[in-house]
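Every protein chain except one is present and positioned as in the full complex.
Chain lettering (A, B and C) follows the sequence in which the chains are written, and residue indices restart at 1 in each chain.
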Amino acid sequence: MSDSTFGRLFRITTWGESHGAGIGVVIDGCPAGVALCEEDIQKLLDLRKPGQSRYTTARNESDSAFILSGVFEGRTTGTPISVMVRNADQKSRDYSNIAESYRPGHADYTYDQKYGFRDYRGGGRSSGRETIGRVIGGAVAMKVLEKFGVSIITFTSSIGPVRISRENMDFSLINDNALRMPQADISEAEVYLKEVMANGDSAGGVIECHISGCPAGLGSPVFGKIDAQLSKAVMSIGAVKGVEIGDGFEASTHRGSENNDSFYSDGTNTLKRTNHSGGILGGMSDGDTIILRAAIKPTPSISMVQDTVNRNNENIKLQIKGRHDPCIVPRAVPVVASMCAITILDALMVNATSEIHRLIAAYQKD
Amino acid sequence: MSDSTFGRLFRITTWGESHGAGIGVVIDGCPAGVALCEEDIQKLLDLRKPGQSRYTTARNESDSAFILSGVFEGRTTGTPISVMVRNADQKSRDYSNIAESYRPGHADYTYDQKYGFRDYRGGGRSSGRETIGRVIGGAVAMKVLEKFGVSIITFTSSIGPVRISRENMDFSLINDNALRMPQADISEAEVYLKEVMANGDSAGGVIECHISGCPAGLGSPVFGKIDAQLSKAVMSIGAVKGVEIGDGFEASTHRGSENNDSFYSDGTNTLKRTNHSGGILGGMSDGDTIILRAAIKPTPSISMVQDTVNRNNENIKLQIKGRHDPCIVPRAVPVVASMCAITILDALMVNATSEIHRLIAAYQKD
Amino acid sequence: MSDSTFGRLFRITTWGESHGAGIGVVIDGCPAGVALCEEDIQKLLDLRKPGQSRYTTARNESDSAFILSGVFEGRTTGTPISVMVRNADQKSRDYSNIAESYRPGHADYTYDQKYGFRDYRGGGRSSGRETIGRVIGGAVAMKVLEKFGVSIITFTSSIGPVRISRENMDFSLINDNALRMPQADISEAEVYLKEVMANGDSAGGVIECHISGCPAGLGSPVFGKIDAQLSKAVMSIGAVKGVEIGDGFEASTHRGSENNDSFYSDGTNTLKRTNHSGGILGGMSDGDTIILRAAIKPTPSISMVQDTVNRNNENIKLQIKGRHDPCIVPRAVPVVASMCAITILDALMVNATSEIHRLIAAYQKD
Partner (left out) sequence: MSDSTFGRLFRITTWGESHGAGIGVVIDGCPAGVALCEEDIQKLLDLRKPGQSRYTTARNESDSAFILSGVFEGRTTGTPISVMVRNADQKSRDYSNIAESYRPGHADYTYDQKYGFRDYRGGGRSSGRETIGRVIGGAVAMKVLEKFGVSIITFTSSIGPVRISRENMDFSLINDNALRMPQADISEAEVYLKEVMANGDSAGGVIECHISGCPAGLGSPVFGKIDAQLSKAVMSIGAVKGVEIGDGFEASTHRGSENNDSFYSDGTNTLKRTNHSGGILGGMSDGDTIILRAAIKPTPSISMVQDTVNRNNENIKLQIKGRHDPCIVPRAVPVVASMCAITILDALMVNATSEIHRLIAAYQKD
């Protein structure tokens, strides 16, 4: 049950519900001496905030991050960094139909089964606002990762059935459009979304993450495989229903001769001619770009009337009111990026112990 | 680096390389009083052993399990259960070309990068033999799970591009055919495999797992989501490149109105009309069957000549000799089942602490 | 480094420095449905606050606890409980001599060696204020423990060389005197303390903790011994230099025939005639009162001039200014109680999985 902590050496602990005093995170294990200020965090946080476009909820939340500890004279001290975002004043609202009924596709039923009791206001701890803590943690992780030359690019690779065009991918365009697609023309996805919204329905999509600059050797050969760690990290995000690395499910349809990436030497480095492996071999990073995709289900909150039951196990009709995200994918992009950043930094810190291997190796020569 | 342990309350630690004295596992946290003997383990282990069909390696390994501790008078004592499988006497073989070169798709390169050194005989710790410890742990977990009415059915749902027919699925047929497919006619997959083998190539596939009988409430709302735990468990298996729950990647192309599972009451229980969620809502089991799929890449060991480099970073041609699995999918079926069993039992034990919730609830009424 | 989290199923993560925005804790894994309000926490917190007597620092800190999450309609929800205490406005002070020099007996030197950098204001994270998060966690744990009939009594058993009189122990008097001694007459200790204070010196002491009402079987036989867990918990408190269980170090001077506690039956229960074991046998609670003692070193901050070095490794004279606790023992009493409460509740929750043993046992009879 005490599962609000993620990571081993670089570690985040998140807290807070949709309608309490606020949402926060404690980041433990961050190296000392890293320059850090609230703007570093706010920049990434703004990419997940609501109200950015017609495709996401119109709620207006400023979501300002305050650093409460762990930073002194503009630099991290190596002690826990506590960061909080206050919840905006909540209008007094009538939650009685949500309190007493189980919304399809939501965690209302499983919460009640597990705890016998739940904070039903705005989804409580299962609200999308829970991801604020993850994004704050991710922003801090990225500040450290950039010191090591690791960079993370994350984008929408499909909205519903509409996929991006791989030929025209341009990562510089990702934040220029509301859907976070790496291309200039997003009209096909927009047409699809408008039609979905006109019906009071919702859409899902796929998010893709490219992590470059990792040294070879992150992760370990058995249960600590870096792909296994990334999968847990990303699958722990609310709406994610699938994760794949490199060619993923498609690799299962290929032959070994197609899927194997040949190694070659350019005279200096050992490189791969292709990257079907997605930068990971035997659970360890191979030095190439790590590629991961996450499937996002359509938002369960829709305006249409739905069949369901109430807490007394009576069959009822339910219509969910209020403002919801017709498509959460664009706002989930920084969340996927953050969980990857946290996982990679943690692996990098665990791997720092490999210095010991090298030390030992040096001794052995004597 | 110390990542050879998996699980929290029910926990396995595996050890052993392909060519050492043996392979083993220490199972810690198993409840006391469970009837357990070597035959219970051997039955599952035999499903992963080589030499079962023309589609898997012809190596002859008996893989007999010996229980070394933790069982007294035929029952588990609650203390660690140590189980070992001795490696058959290894023929003295010439490994020099593997020792000095990096096989494409294998962990040779990443191992050397991480440790500066590796046991190159038969893949060492990255050998498929590493999964023996997982299957032993899974067999023990299944013995406990059956006491709680949880059962796990696992099967091949595709070989290369050939998928099973969903209409004719019959789980009673899974172990009647060499490919572990839940149907009588597997000829289409066999034709594909024979053609692949004739070319000295290899094939992948997809494995599907159905876990039924779980109470609602396994897992927890944030980082301990049961789908996140299962993803890590399954993605930590050597050849797995993707994991999905319920409708998985397909769900990302659907609308909310299609993907939401309506709840209904049959007068007694709260049930779902469909199971697109794959038995998990908000990271907690919803009482329905948990459905998971794992993508298996084609075996990297193929007979064709491949381009690669050696340890001196020189471009070379490599032909891998010896007997290999043209398709590892059928032998990986019990491995996927085992990792799911271990994860679910662990979650069930963590959830036992929910008894405390109920106790508290009872007190509150006073 | 990420060591600001303690516990397995009931878990606290603390954050905050002496001179930042505040001090806080995230309590994760608390059972749902427990009545909890800020007064429950404040009561214990007030026992550790400064300014309670002439023997502790005269600083005036109100230390008011605010619950930021995890409580809904007056009851815990099973999600993380975030609690914060704001630091009072800090007078602008001159820390230059502390910033540049290493106080004997303090962590200044080791901090600089580990992190190369430290928040020197008021001891930063090594300040006694760090224990605020522990006491908040302890207060919540005690609220849950009382539902299970577990109670914890903690008191001062010696101040410097002055020990309490075992014959006249009366636990009802503990909070009636400034030294938290379980007796009416504390004059001998007061005489000692006054003399120490007159010299600008400081004193240590011993704290004793009695935990009653635990079921037999908490803890486990090897590395999870309940005495080992308690030792870690208590030794992690700043000034503690020793921990013992039952007769502790004295037991090492006794013979087996003296130290063994005879079991006897009163017709209904299995009981022990003596409790030299301190309620723990083979690492598991034996149903008797658990008895633990912690040695507290004298406060390192003294008014006398001391020899030390500065950051440039130059020999200097240092006189520490400001208000300090001549004896921290009375204020450490609730801290020791809190760490024991957290450890015992965590063990109780892990032990809830023993329900599974009983379930299995029931099945075996079939």
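Just so we're on the same page, contacts are C-beta pairs under 8 Å (C-beta built on N, C-alpha and C of every residue); 3 or more make two chains touch, one makes a residue touch a chain.
Bear in mind the structure is a predicted one, so any value in this text is a computation, not a measurement.
From the set B:A21, B:C37, B:A88 or B:V305, the residue in touch with the chain omitted from the display is B:A21, counting the whole complex. From the set B:T5, B:N97, B:S212 or B:N315, the residue in touch with the chain omitted from the display is B:T5, counting the whole complex. For the options C:L45, C:V150, C:I302 or C:L348, the residue in contact with the chain missing from this view is C:I302.
Residue C:G282 is the one among C:G51, C:G149, C:G282 or C:G322 that touches the chain missing from this view.
Checked against the full complex, the candidates C:S69, C:S158 or C:S338 give a single residue touching the omitted chain, namely C:S158.
When the whole complex is considered, the residue among B:R118, B:R255 or B:R331 that touches the unshown chain is B:R118. Where chain A meets the chain that is not shown, the touching residues are 8-9, 31-35, 75, 78-79, 144, 147-148, 221, 348-350, 352-353, 355-357, 359-361, 363-364.
Although one chain is not displayed, its contacts with chain B can still be listed: residues 1-5, 7-11, 13-17, 20-24, 26, 28-29, 32-33, 66, 68-70, 72, 75, 77-82, 84, 114-119, 121, 124-125.
What chain C contributes to its contact with the hidden chain is residues 1, 3-6, 14, 102, 104-107, 109-111, 113-117, 125-126, 130, 158, 160-161, 196, 199, 201-206, 215-217, 220-225, 227-229, 231-233, 235-236, 238, 241-249, 251-265, 268-270, 273, 277-278, 281-287, 295-302, 304, 306-309, 313-315, 350-351, 353-354, 357-358, 361.
Please note the rule applied: only the chains that are shown with their structure count from here on.
Here the chain-to-chain distance from chain A to chain C, counted in touching steps, is 1.
In this assembly, the C-alpha centroid of chain B lies 44 Å from the C-alpha centroid of chain C. Chain B has its Cα centroid 25 Å from the Cα centroid of chain A. Chain C has residues 8-9, 32-33, 75, 78-79 in contact with two or more other chains.
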